[in-house]
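Working notes, structure below.
Here the complex is missing a single protein chain, while all its other protein chains stay put.
Moving on, here comes chain A:
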Amino acid sequence: MTDIIRLTAAQSAEKIASGELTAVEVTEAHLARIEAVDEKVHAFLHVDREGALAQARAVDAKRAAGEPLGPLAGVPLAMKDIFTTEGVPTTVGSKILEGWIPPYDSTVTKRLKAADVVILGKTNMDEFAMGSSTENSAYGPTGNPWDLTRIPGGSGGGSAAALASYQAPLALGTDTGGSIRQPAAVTGTVGVKPTYGGVSRYGMVAFSSSLDQGGPCARTVLDAALLHEAIGGHDPMDSTSIDAPVPPVVDAARSGDVRGMRIGVVKELGGEGYQPGVVQRFNESVEVLRELGAEVVEISCPSFVYALAAYYLIAPSECSSNLARFDAMRYGMRVGDDGTRSAEEVTALTREAGFGAEVKRRIILGTYALSSGYYDAYYGSAQKVRTLITRDFEKAFESVDVLVSPTTPTTAFPLGERVDDPLAMYLVDLCTIPVNLAGNAAMSLPCGLAPEDGLPVGLQIIAPALKDDRLYRVGAAVEAAFVKKWGHPLLEEAPQL
């Protein structure tokens, strides 16, 4: 059983296709693992045991009938609880949606079902994806499998922790400011934020519409590519979805050839204020790329210093509007409806009880930023910064193929350390946020453990919009070089749970 859960998604799919394993066996092994360790990790908010087994049986039946199977058929997946799943609870980590059973599947959910992927359940997250530690979940934090007293990152801490603790070989995340990449970095896993519009947002509960992007999480670059291909591509239900084929991510992940590629190190993302071990591992990664035949140059992106400020105006502004619909009228929590109170009072009481502190903070921030008289100074200026950041990227990509930086300034910090200091928490996403503002693609993958604390460090690779395949090419090369150097994947150094 232990062997099954340590297989990559590609390996599992191959064994299921060849008949060496059944999808039910693979699913049961993961359900058993969840049973065994998730009480400690708390990666899942909901495990859909029956649904997962039914899907696995269907895959086995398909195979028995000689029907063709897709490249991920029968492989289990942990889904961030932000994607709607018909008949299966979807809470977005919030009390306000406790007990809500969506009547429809997100496009991503539909595509996974069509690809015969087995959805094990829904994973924990910061409420409405607002946070960097999963501590803002209304259902309690998730532990980092490397050290359960530390944060697993956020908002997609549940998905990353599920991967790192072998509860699933694949997971789904969403990345508004780093919610896929930062958890990947601090858990020693791989996470990709595709180009904005590359994966449908239909059925993905909105935090900040112009920044949100769903994407794949996995333990290897190839697995991430396989998942990316399964969920990506145009969706007529999402107007902002790009009407173009998915970039050739799987081929790129299989090639892993960076010879002759030009790689830019972003001057503004690194150095002072970054944990020494993070800087050290990042510098080693750059060395590795050079050794692999890439040409490395330093690139300056001067507007990046304003990224965090712009982000904390745009994201809260959009969220203040997106979250207005949670008013106790049509679904979810309803507080104080005793027949004497007005609709306004019930809405107010429900929002008071249903939203957590961070969500309220951002709603208030955004409401203020959009108010007449303040709009130009706040939302308007932030949009200008966004344009400047996009130009910095465009200019950089005139001379390099990809950019690299550390994914996060530090390794995983202890749970509770920053809960009362929102600003310190916001700084966690310093390196990831510019990518969301510009709509580019980026990946985080493990590049070693920081010597001072023995915790994983993430390398961020950034590609121009629609060139997601470059992430996989560079990622696969770095991954192969490190695994060769370490003698095994990084995760094998994680403590046994």
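A few comments on the model shown:
In this section, a residue touches a chain if its C-beta (ideal position, glycine included) is under 8 Å from a C-beta of that chain, and two chains touch if they have at least 3 such contacts; residues count from 1.
Assume contacts and distances are computed from a predicted model.
According to UniProt, the chain absent from the figure is "Aspartyl/glutamyl-tRNA(Asn/Gln) amidotransferase subunit B", selected among "Aspartyl/glutamyl-tRNA(Asn/Gln) amidotransferase subunit B", "ATP-binding cassette domain-containing protein", "ABC transporter permease" or "histidine kinase".
The chain that is not drawn here is touched, among residues A:379, A:413, A:426 or A:482, by A:379. Shown as candidates are A:61, A:237 or A:305; the residue that touches the absent chain is A:237.
Touching the missing chain, out of A:29, A:204, A:299 or A:433, is residue A:204. One of A:70, A:102, A:256 or A:446 touches the chain omitted from the figure, and that residue is A:102.
Touching the omitted chain from chain A are residues 83-84, 90, 92, 97, 100, 102-104, 106, 201-206, 208-210, 236-240, 317-318, 320-321, 324-327, 329-331, 343-344, 347, 367, 370-372, 375, 379.
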